[in-house]
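Sharing a structure, written as structure tokens. Questions coming.
Here the complex is missing a single protein chain, while all its other protein chains stay put.
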Amino acid sequence: MDPLHVATFTGYVYPNETVIPWSVLIVVYPYLTGLVAGAFTVSSLYQVFGMQRFKPVAHFALLTSLCFMLFVPVPLLLHLGHPERAFNSTITPHLTSAMAIFGYAAGFYLCLLVLETWFAFRPHIVRESQRKGPLRWFFRALTLGSDDLSENAMRYDRKWIFALAVIGIPAAHGLHGYVGFVFGSLKSREWWSSDLMPVVFLFSAIISGVALLIVLYVASCKLRKIEIDLPCLKGMAYTLWGFAMLTLVLEGLEFANIVYKGREGIDTIMEYVTGRLVIPFFVIQFAVGAVIPILALSFMIWRGTTGRALVAGVTASACLVLMSVFMMRWNVVIGGQEIAKTGKGLLDYHLLIFHREGLVAALSVVAAPFVLLLLMTRLFPPWVIEAETLTHA
Amino acid sequence: MKLQRDLSSAARREFLGKLGLAAGCAGTVAAGVGALGAVQEAEAKTDGGASFPTPDYDWTKHRWGYGVDATKCIGCLRCVEACKKENHVAGDAHHFRTWVERYVYLEGEDKPRIDSQQDPVNIAASGSEKEYRFANRYKDAKVEKAFFVPKLCNHCTHPACVQVCPTGATYKTKDGVVLIDHTYCIGCQYCVQACPYGARFFNDVEHVTDKCTWCYHRITKGLQPACVEICPVGARVFGDLNDKQSPISLFIRNNRVQVLKPETGNAPNVYYVGIDKEVN
Partner (left out) sequence: MPRHIARLIALIVVFGALALLAKWYFTVDSFYEYGHYRANSVPEIAAQAPVFQTPRYCQPCHAERVALWSANSHKTVICEVCHGPAQGHPANGKLPIPTDTKKLCTLCHEAMPGRPRAQPQIDVARHAGDQQCIACHNPHAPKIVAAAAQVAGDAAAGKKRAGACAGCHGAQGVSASDTWPNLAGQNAAYLAKILGAYKSGDQKDMVMTPMAQGLGDADVQNLAAHFAGLSCAAARNESSAADVAAGKALAKNCAACHGETGVATNPAWPKLAGQKAGYLANALKAFRAGLRRDPTMAGVSRGLSDADIANLAAYFSAQSCAPAPGGRAP
């Protein structure tokens, strides 16, 4: 046994607890899922609720969602003892298991995203399939042998996009609420066992996705050297602001519940929270990652900030929110496991660097969707579609 | 029904075969009877006509239970060592199918000092992670109360671990034992998280979850679990709850027993005598 793999402890912990079962990869997994759900929210605000100001990012949001969704299973597969048996949970899904159902929910949602993206980019696919070039056959396969872009066909497509988006909203949010349920439904850990957990996960997912889109959108505009659409950015900032407050309230409520109910083991939890968790929990997750962005956004909304100041302020807030949500995932997943099930001891998770479940692997999994997104925007440029639909409308 | 049970499966097949042959004269009727026979045989299998899981052991006839008398335990840790050998568990300080906790209340202290064989001080006393011994660390202290508590999988009636397993790799048998199918487990460790008792661990060799089976390979052969067999003071009791005179039935009837963490609703099947409020 690799001694680095083993957690040191204080107080009394069950002997088997010194091997922390869920590593940093299981922190990355709900983080990625959350980004998917959040990005999809922005896309559906345009597709379903017809909020025109989100048009410049609607397709980009969809693409972002898809790219991140494709990597959601990766941290799980890397974590499994037998990744080659992963399909056992879909072949014989155990219906009482949150994780088995998650497999189906994630699979369903991935199909839905693929379909929606396909419909959204179909005019582009058809056009590319008719152009000469090395990727012609790739696009030709994607057309399913039909280059029908008639008004009738497009009407059908719009209907499908709308329907898929309507199904997608509960699917995306259900999916992420479900991730919260994976933790919240476990009665073995006081830190997890909470009815609020799914809701907390859901709202933090939305803010992380919106924040991600803000950062990506601003970055893409800088890269393409085009002007940032300020109403669109403002719209995303409002969304972020509103949901961030909700998230903060919910997270605060959840923590208050644990403290106020003060069930068995609360002494150890308080020792942990007021000790090792002060910086990651109170300082990073709450103060820096939630309160400061909310105050900054409120200030900008109040003062009607615009122009470069708005872009800088909103982007900075979004970055802080992205960090805060990651820390929230960390504090839940790792934090929960650092508080021993005995209620009488604390463990200390050691993050390995070069390991199948180490830091490098986790960073690679987080970076991979960005690389894929870069490739995808080359194959399916979301900006062209934006311009095109604008002229269509 | 009795007749049916008396017939061995071979004899039954023969009987059905003859029946089929006789009916064969009637042409098409034969096929129908043959199909009926096949259906009947399939039913007989699940009805417990044939003994399962082994020819000598029928799991519908047993319901196992386990008792721990903490007033008898001397903390010698022979059970821990025997379990490791019997079940080929990794010989380190982080993987245990069973373990023993020591609770020591010192004069002037509210909370007990708790350690298990895993504690570095105890490993230092044994000289190796592969050997187990409680260090005599409270020899010169003013001890108000002290006792040892053996722990193991509770084989709960409503096991949280089985509930969360995504594949069905862990399950509850008809005779009341929670087992793990090592060839089907994907190694997600959700069950490790779900167990409130810390009874499960990850097997680094097979890359699957592992835990106590009450030595299912022994109890189905009429033996006791290795820890029960080895315990020199009778602190561990095992038996069939269906048999009113079994050691476990007597243990439960003659003592005021309790279970660990009853509030979880898991309904454990390991019954304790002689533990106090700090044990969970």
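The chains carry the letters A and B, assigned in the order they are written, with residues numbered from 1 in each.
Everything that follows uses one rule, which is that a residue touches a chain if its C-beta (ideal position, glycine included) is under 8 Å from a C-beta of that chain, and two chains touch if they have at least 3 such contacts.
For clarity, every value in this text was computed on a predicted model and none was experimentally measured.
**Student:** For review purposes, identify every residue of chain B that touches the missing chain, sorted by number.
**Tutor:** 46, 52-54, 57, 59, 71-78, 82, 85-86, 102-104, 133-134, 136, 138-139, 141, 143, 146-148, 168-174, 179, 181, 183-184, 213, 215-218, 220-221, 223, 226, 229-230, 232-234
**Student:** Hey, which chain A residues sit against the chain that's not shown?
**Tutor:** Looking at chain A, the ones touching the missing chain are residues 87, 90-92, 94, 115, 122, 143-146, 148, 150, 152-153, 156, 160.
Just so it is clear, only the chains that are shown with their structure count from here on.
**Student:** Taking the mean of the C-alpha atoms as each chain's centre, how many Å separate chain A from chain B?
**Tutor:** The mean C-alpha positions of chain A and chain B differ by 40 Å.
**Student:** Considering only the defined contacts, which chain B positions touch chain A in the complex?
**Tutor:** Of all residues in chain B, those touching chain A are 90, 92-96, 99, 101, 114-118, 151, 160, 163-169, 184-190, 192-202, 204, 206-209, 264-265, 280.
**Student:** In the complex, go through chain A and note every residue touching chain B.
**Tutor:** 1, 6, 11-19, 21-22, 76, 79-83, 85-86, 88-89, 92-94, 96-100, 103, 182, 185-189, 264, 337, 341-344
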